[in-house]
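This report concerns only the one structure given below.
Only one protein chain is missing; all other protein chains are in place.
Should a chain be cited, it is by its letter among A, B, C and D, assigned in written order, with residues numbered from 1 in that chain.
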Amino acid sequence: MDTGSIPGPLWISFKLAAATTIVLLAAGSFLAYLLVYRKVPARAVVESLISLPIVLPPTVLGFYLLILMGPKGAFGRAWEGIFDSSLLFTFTGIVIASVFSSLPFAVQPLKAAFAKIDRRILENAHVLGLSSLATFFRVVVPNSAAGFAAAAILVFLHTMGEFGVILMVGGSIPGETKVASIAIFEAVESLRYRDAWVLSLVLALVSFSFLLVINALNKGEYDGIKS
Amino acid sequence: MDTGSIPGPLWISFKLAAATTIVLLAAGSFLAYLLVYRKVPARAVVESLISLPIVLPPTVLGFYLLILMGPKGAFGRAWEGIFDSSLLFTFTGIVIASVFSSLPFAVQPLKAAFAKIDRRILENAHVLGLSSLATFFRVVVPNSAAGFAAAAILVFLHTMGEFGVILMVGGSIPGETKVASIAIFEAVESLRYRDAWVLSLVLALVSFSFLLVINALNKGEYDGIKS
Amino acid sequence: MALRAEIRKKLNHFTLDVSLACAGGRILSLVGPSGSGKTTILRIIAGLDAPDKGTITCGEESWVNTGTGTFLPTQKRRLAMVFQDFALFPHLSVFKNVCFAARDRSLAETLMKRFGIWHLKDTRPQSISGGERQRTAICQALAREPRVLLMDEPFSALDPVTRRKLRMAVAEMKRELEIPIIHVTHDIREALFLGDEIVPVVSGKIFHKWLLQFMLTTRGEGLCPSDLTAREDQEDIELEIYDMRKEYKR
Amino acid sequence: MALRAEIRKKLNHFTLDVSLACAGGRILSLVGPSGSGKTTILRIIAGLDAPDKGTITCGEESWVNTGTGTFLPTQKRRLAMVFQDFALFPHLSVFKNVCFAARDRSLAETLMKRFGIWHLKDTRPQSISGGERQRTAICQALAREPRVLLMDEPFSALDPVTRRKLRMAVAEMKRELEIPIIHVTHDIREALFLGDEIVPVVSGKIFHKWLLQFMLTTRGEGLCPSDLTAREDQEDIELEIYDMRKEYKR
Partner (left out) sequence: SEEKLLVAVAANFMVPFAEIAAVFEKESGWRIEPVFSSTGKLYAQIINNAPYDVFLAADEYRPGLLFKDGLCEEPFVYARGEIVLFSEQSDFCARFADWTEAVQSDAVKKIAIANPETAPYGAAAVAGLKDAGLYESLQGKYVFPQDIGQAFQYASTGSVQAGFCALSSAMTDQGKKGCYLPVKQAPPVIQAACVLKRTQNREAAQGLATFLSTQAGIKIKEKYGYR
């Protein structure tokens, strides 16, 4: 066990956050699209289900996911049936758990962005023959850059910092599911405050570079207002 | 002793989430305004600082806040100097901690919403003689309903579910800082799974009603698209 | 291939109730006071609004039939529309806007050159002038090679010289394209020049007398070829309009 | 109280370089081809864009002076502007839009009745017609009781009858208000009727000959009172315009 060494856990954290962000930008924009543009039956119930992950304490959510994804849970059984391997305590497992627990951080900003797109340009796209799908990719997405940036920032950083859920589902296996936030937590718990500072600084730097990248991508946005 | 009883902790959770949401909608929209409409020196650094709270694991953030707000920390000393009372382990203390740890959940969606407001209506407001402040309240805010809804949902629900930071700074003092999420955590820890389920359900219901309220308020938004 | 529409729809302050037909290669010009329902007619034909009652057919194809519940979605009607408050895509350059639904990029280029906006091809629509934006919207619609063309005050933001040029261009295209074109305008000269048929819409109904009233009010502006004061019966008015058209078409 | 502006600004394809003056109670009409810089002139006077070089004064007050670095923010200029693509507030009803910057609600009501949009007072701007929106924008600007009024093609979306009515209303107000009014139009008849002075802008410069060219191109449309073909010197053209104005003003 190498609790002290950073690179391993940090690399896993980064991979996890990147995977979660990519999955959630796709899944989140799909859900947000349905919620904004389509008639969804029992919309309030669907919205609440999406928001549930953040209203539960992480360790509790982790506990429920442990049961659901475990050998007795519906999801875990189905997964084992298909892939013949367990989901718990694997990298794939923590990605799935992470996707669940960050879902609202992607859906909410995207919903807000989609709702603000000028109705007229959507109508124009339809008149010009674009299907709903094509309109989504060619008009809605490029006009929601600020929303995508907000979603990416919240999901990525939250996943970097999360550990209640990940710990529970992943089991903190070094080199596989032990992420940087667990290492910081250990440092604080065992009174190695100095190590904790250093690790926190590293996480802050990662968040800083991520923001720089996102802001650079988002700068292209045509309608940022300078006053 | 009343670890099992819900009403107390739930009420404190609700008060905490409501207070945090109100404070953060105000503070968050102020920060988002500066970031979108003003020239901010070292913008990337400011953005990172705002985002820092979510990149740190909650207990670690809680630990740093504990030090900062404690008798030896700069903030805690200043507070004691002014109010002659300690900040740690009080309701006010957990509100402040909570505001810090949810800051990005308010700022990011609001930034995205502000950036999407039609430049022309802002110009029209200026031509019609409105100061920047008046423009903000009379034009920007009412045209950012979806962004405010997203911010309110994320902040409120995240605060309801948070407990790492609150437990650290508040100390789980019954009737003062013991929130519902801590009660759920304790129920799971002490194997009272049934209680945990019931409490989780109650939290889900609170989140459900909150979403209903927010959606009702937001329905007035003129530019929601029905297709 | 003709477009036929019978439409009824309750609006804010009156009910729209019109029946129109426009054959391929012909232009139907809608005129009428502000707020009389012209834009709404185009929107219903485009499928952006649904009529309360009515049928729309394009050639053999049924687009809308409230009796049978038919409603062909906008995307499948293969039409193009120049919106009154042209809705260009803010994230694309002028050229990419024109190419947005074009099968043929060289057609886009030809159109842009013809309409005098080729030099703006790499600019975003937010930083061009109102008239330049309007021309971009017209090019975008034409580049699509539609089966039906709807234009809502397409030249309103243009100076008379440019307007004249564009009007000529559209008149030429009419012959090449052989599609039904419905066109809303406030410029009676434009209607006289372009329209094979002029349909005045007042408070949601077709009302031929409006044209007469209009002639009377604007007589002082050199628009009236002869005195229309006394006559009020429809046939006469239509005759008169016919004469006017001949004269203005030169 | 007169408005004076000397402006130079580099645009995409040419440099804007004009010098204007408009006294209180008078209307200056800017005409010219699409994309020639008319809107930009209004935006610079309004303080929405800054000139590269120049001065703007309103009476005794200096609004812009690039020499001394003076730049009075838009909010403090107490002007009103009717935008070319009118920017109404989507979250407010038509009446609240008009009252937005009005000191006097009864003035808002009077204006709305006069401009025929009072029946729409509780409607949102998204669900009214293009011409109704334009009239709302004009009311909004007038309700503000500005010291300077800027109007960018204010009647472009209106039918000729309504346009005529509004033109009359503005001409009447001009006398009451006694403020400088600068007005952009593509309707030469409107310029002749409303403008005390007509300034043609071409590629960013004041170019009196344009009006002559324009007269020549549009002669067939009954606009030219006499043949202007041969003469090209500016004074003559201005004389001619003067004559035309007299004739159209009746």
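Methods note: a contact is a pair of C-beta atoms (placed from the backbone, for glycine too) under 8 Å apart; a residue touches a chain by one contact, two chains touch by 3 or more.
Since the structure is predicted, the reported quantities are computational estimates derived from the model, not experimental observations.
Taking the complete complex into account, B:167 is the one of B:95, B:110 or B:167 that touches the chain left out. Among A:63, A:79, A:100 or A:114, only A:63 touches the chain left out of the display. Within the set B:9, B:28, B:53 or B:70, the residue that contacts the chain not displayed is B:70.
Within the complete assembly, residues 1, 3, 59, 63, 66-67, 70-72, 86, 88-89, 167-168, 171-173, 178, 185-186, 188-191 of chain A touch the chain that is not shown. The chain not displayed touches chain B at residues 1, 3, 59, 62-63, 66-67, 70-72, 86, 88-89, 167-168, 171-174, 178, 186, 188-191, 193.
One rule holds in what follows: only the chains that are shown with their structure count from here on.
Least step count on the touch graph, chain A to chain D: 2. Put simply, the chain farthest from chain B by mean CA position is C. Chain A and chain B have Cα centroids lying 19 Å from one another. Chain geometry summary: the mean Cα position of chain B and that of chain C are 52 Å apart. A separation of 48 Å divides the Cα centre of chain A from that of chain C. Counting partners per residue, chain B has 118-119, 223 as the residues that reach two or more other chains. Counting partners per residue, chain D has 85, 126 as the residues that reach two or more other chains.
All chain pairs in contact, by the document's touch criterion: A-B, A-C, B-D, C-D. Of all residues in chain A, those touching chain C in their complex are 118, 120-121, 123-132, 138-139, 142-143, 222-223.
Of all residues in chain C, those touching chain D in their complex are 12-13, 31-35, 38-39, 84-85, 119-120, 123, 127-132, 134-135, 152-153, 156-164, 186-189, 213-214, 217-218, 220-223, 248, 250. Contacts from chain B toward chain A in the complex involve residues 36-39, 43-45, 47-48, 51-52, 54-61, 63-64, 104-105, 108-109, 111-113, 115-119, 122, 132, 146-147, 149-150, 153-154, 157-158, 160-164, 181-182, 184-185, 188, 196, 200, 203-204, 206-208, 211-212, 215, 221, 223-227.
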